[in-house]
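Each remark here refers to the structure printed beneath this line.
Every protein chain except one is present and positioned as in the full complex.
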């Protein structure tokens, strides 16, 4: 059993919120939003997945709107993006291609961290609230992909989860690991972090391979 | 009264989920998503309307994420689209116009089936959970149009419900039929299927007329 499930879930949530919020802010910079738009997008991306999770589990008001530590985390992430905003804008003026490439890469890796942490945190919370095992897995996946999907829809892009082969699958494996471990009564802090590492490893491997062999691994498309 | 409301609602839900999931998968093929994107879009389209319904009625976790039969149905629909994917891709390579036309038609008819079934199933569930009559009608309509709207927004299109004259209106009539019949205490299995047939008939008539007289029936636009 988990020795400190509440603390552990809080830690997972805060890491995921921070990573997703930064990714949202950077997508906002790339979409040429102004400072306020960047901050609002950071907010929606960081807290969207957790709010969706809590609505699905009936835990209202969602912690994403009522827990001060969550709001402070997303504000700090917003401030971090705002602080780096002039640097990125300046970089963009001189070398536009570099800017888009750097931001695109940073968004992918931060998104991977959020995906890993939220798939596990979402499944954990569903387990603790007594949801059926299947629901726990689905809630984990939706928590993980929700924030990024909201971010992409808001700036008029097709969400990453529809465009990347290995995006939802790692989240599915991460959430399933936690749920299966709970059923087998072997859920521990080590299993939780192992599941996070599994998702992160798979997703980052996919990002790296996609970068180096851009066409080979793609499935046949139209 | 309904002799077997639970079985009847399950049957309606499964038909609607399957039809919408196939339509979502086909829209994904048309939007040139890869295999995984197609499967995820099938999932979101098939289960989105029902999840929205359950959130509105406070029935959490929604059956769309906790009921194994629903998940299996959407997986089967996803597999069906994936099986037909190479055929459609191949068709698209040789005759792109034919591909788009065939997929577009299939999506419209499947969407009509989902619309018909979900408008009635949504209103029925709201009635059984004791929602006020007006809420039952609105929930029915939102269940019916929700999955398709989510599908269209995710691939960056303006939802069908905003672009087609006779889209929300049949769903409104279908949901209202069930709710009025319930108030008059004449709700039966025959009424339920009659309401489904009414919506389907109206929607298909609209699709066929729109195809044959493409400009005549349109209202004045800018």
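As written, the chain order gives the labels A and B, with residue 1 at the start of each chain.
Note that a contact is a pair of C-beta atoms (placed from the backbone, for glycine too) under 8 Å apart; a residue touches a chain by one contact, two chains touch by 3 or more.
Here the structure is a predicted model, which is why all the values come from computation and not from measurement.
Across the entire complex, the residue among A:11, A:155 or A:204 in touch with the chain not shown is A:155. Residue in contact with the omitted chain (choice from A:11, A:40 or A:166): A:40.
Of the candidate positions B:57, B:74 or B:112, contact with the hidden chain is made by B:57. Set against the missing chain, the residues B:86, B:104 or B:156 yield one that touches it, B:156. Touching the omitted chain from chain A are residues 28-29, 31-37, 40-41, 51, 55, 58, 60-62, 65-68, 71, 86, 89, 92-93, 99, 153-156.
Residues of chain B that touch the chain left out of the display are 55-58, 126, 131-132, 134-135, 138-139, 142, 149, 153, 156-159, 161-169, 218-222.
One rule holds for everything that comes next: only the chains that are shown with their structure count from here on.
Note on chain placement: the centre of chain A and the centre of chain B lie 29 Å apart, centres being C-alpha means.
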